[in-house]
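The complex appears here without one of its protein chains, the remainder shown in place.
Chain lettering (A, B, C, D and E) follows the sequence in which the chains are written, and residue indices restart at 1 in each chain.
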Amino acid sequence: MPKPINYADASPAVRAVFDDIKATRKVDDVNNFWKHLANDPATLARTWESVKEIMAPGALDVRTKEMIYLAISVSNGCGYCIASHGAAARKAGMDEAMFGELMAVVGMANETNRLADGYRVPVDERFENLF
Amino acid sequence: MPKPINYADASPAVRAVFDDIKATRKVDDVNNFWKHLANDPATLARTWESVKEIMAPGALDVRTKEMIYLAISVSNGCGYCIASHGAAARKAGMDEAMFGELMAVVGMANETNRLADGYRVPVDERFENLF
Amino acid sequence: MPKPINYADASPAVRAVFDDIKATRKVDDVNNFWKHLANDPATLARTWESVKEIMAPGALDVRTKEMIYLAISVSNGCGYCIASHGAAARKAGMDEAMFGELMAVVGMANETNRLADGYRVPVDERFENLF
Amino acid sequence: MPKPINYADASPAVRAVFDDIKATRKVDDVNNFWKHLANDPATLARTWESVKEIMAPGALDVRTKEMIYLAISVSNGCGYCIASHGAAARKAGMDEAMFGELMAVVGMANETNRLADGYRVPVDERFENLF
Amino acid sequence: MPKPINYADASPAVRAVFDDIKATRKVDDVNNFWKHLANDPATLARTWESVKEIMAPGALDVRTKEMIYLAISVSNGCGYCIASHGAAARKAGMDEAMFGELMAVVGMANETNRLADGYRVPVDERFENLF
Partner (left out) sequence: MPKPINYADASPAVRAVFDDIKATRKVDDVNNFWKHLANDPATLARTWESVKEIMAPGALDVRTKEMIYLAISVSNGCGYCIASHGAAARKAGMDEAMFGELMAVVGMANETNRLADGYRVPVDERFENLF
């Protein structure tokens, strides 16, 4: 059922989103993710608007944002997302050393998250003033 | 069973780790996390050595690493880890705007990870050359 | 080790479960899931009895139940379960618009779950009277 | 840092979102979730617009949508979200029998998702024509 | 809504399950988990029958089974389940050293699971003959 929809077969509303993706990202065609989402034009439009707004440079630069996106995708085990945001992070400047350190932090965070839960560690009072 | 162990009651091996944590982080006392891990001195020592090595500045700066750590902790719903690494990220320079954008990326990644899995999106060939 | 067991090679106890699955679902053969579970006849029998009881129409109709099953499978990133319960939901009447809205809710819930955890939002008192 | 922002202390942009939430939901005050998100007005506005669009009645009725939202929140173990969407589902008509069946499906889906992954079950070809 | 149901207020069907739990486990009262599940007698009965069957000694002893149950509960971050199955594992003979090693394995598995996903490691052919 959720087959990808290519530009040639897309409705005007879907084409408008595809055109904006291509113009914003300076690419010839949109990724499979957007072609599948096109089955639900409302979700396609809303998701693209959100991604475009969130991933624009702001207090954090694009490379940092893509690396955080990749970190979450790895933690969730989402194969498509690891590939697509791995590629996006690389295009945004993530080199091999950065990727190695990113993975090290992701792995360590997943380890210590379980140690904290398993040892039932209560929150330190001092954190409350900081966060 | 897994009660916290304070410095005064700690074995020399545990004290040595606590001393290194305090010296490295320039703090008066270690967080509850380490006091609970002290029930298993081997895990305490190994975890601290790994954290110290991984969280040192390298290809990524400390602030970026703490924000990635926080992002994973939020995604896993680990209350202690959100509080402790939220505090650590703030000490490392994360301001309110950065936190807001970090959370926006974490939320969006968790949303699109499920959209990609649910629509059963196949990996685009072009990603393979990039990642 | 956990190879699938076909009807022809199954023990009488496994065949009895397979026969009940085929009769209940009006299908010619059982899905791969059951053929693999057949390696552990106790788990096969118990799981089928539970699924049959839980997925029968009750306060919720079958289509709603299959869509909830699919929502969880998507959230867990279980490829087999997304395919099998996607197919089951479709057979039970889920059309494209329903699937689109289901995915939108699943995505949004995964996003806001993290926002709630990350911002450390305390539970509103008013909820206690309602749930 | 991420302290809740009440209406009296909110900026005009935040107040506009709060006013729309109160009008749409016919409530006197917004939930804690929105007061915390108000620390990042862009995320507040975007999240509310998305929630309003996604949770409106469409191919699926509001009660079904709230129950799916609750199912995901339970599966993620998000305490705030379980309480808030449990209350919302109840207001939308979920009775005790529906909640019981919802939980039974959520539990069973989480169980069989792991059985399918652990037994390494390959996807049945027949599913491809259906989903 | 999902308030606990005590023995004195329970229906005969619920009391029968409570009696069996108390007799099987040789305890004076059932845990809160069962009192809450009692809101849905079908789920109460089915869950107890499954737990009783699965947690009985078999190819694996009770202590090993409770430690695996605890490991999953820690990995899922379920606070109630960590406390209840931590207590059960301890009653079944898990001492402090065993708990420490259990947590170390749980932490390491959660770390390397992400490293394997993030580095996109393909399955070694040799594993297929073994598992």
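Simple rule for what comes next: a residue touches a chain if its C-beta (ideal position, glycine included) is under 8 Å from a C-beta of that chain, and two chains touch if they have at least 3 such contacts.
No experiment lies behind these values; they were computed from the predicted model shown.
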Which displayed chains the unshown chain touches: A, B, C, D, E
Residue touching the undisplayed chain, where the options are D:10, D:74, D:98 or D:123: D:74
For chain C, the residues touching the chain missing from this view: 1-2, 39-40, 42-43, 46-47, 76-78, 131
Residues of chain A in contact with the chain not shown: 77, 86, 90, 96-97, 99-101, 103-104, 107, 120
Footprint left on chain E by the chain that the document does not show: 2, 4, 31-33, 36-37, 39, 43, 47, 50-51, 54-55, 58-60, 64-65, 67-69, 71-73, 75-76, 78-87, 89-91, 95, 97-98, 100-102, 104-106, 108-113, 115-124, 126-128, 130-131
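Keep this in mind: only the chains that are shown with their structure count from here on.
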Partner chains shared by chain B and chain D (touch criterion as defined above): A, C, E
Touch-network distance, chain A to chain E, counted in steps: 1
Interface numbering overlap (same over half, different under half) for chain D and chain E: different
Recurring contact interface, reference B-D, options A-B, A-E or D-E [over half identical by residue number]: D-E
Winner on C-beta contact pairs when C-E is weighed against B-C: B-C
Whole-Å gap separating chain A and chain C, where each centre is the average of the chain's CA atoms: 27
Distance between chain centroids, defined by C-alpha means - chain A, chain D (Å): 20
Junction residues of chain A, two or more chains touched: 1-2, 39, 42-43, 46-47, 50, 54, 75-79, 82-83, 86, 106, 108, 110-113, 115, 117-120, 130-131
Pairwise touch network: line, ring, star, complete, or other: complete
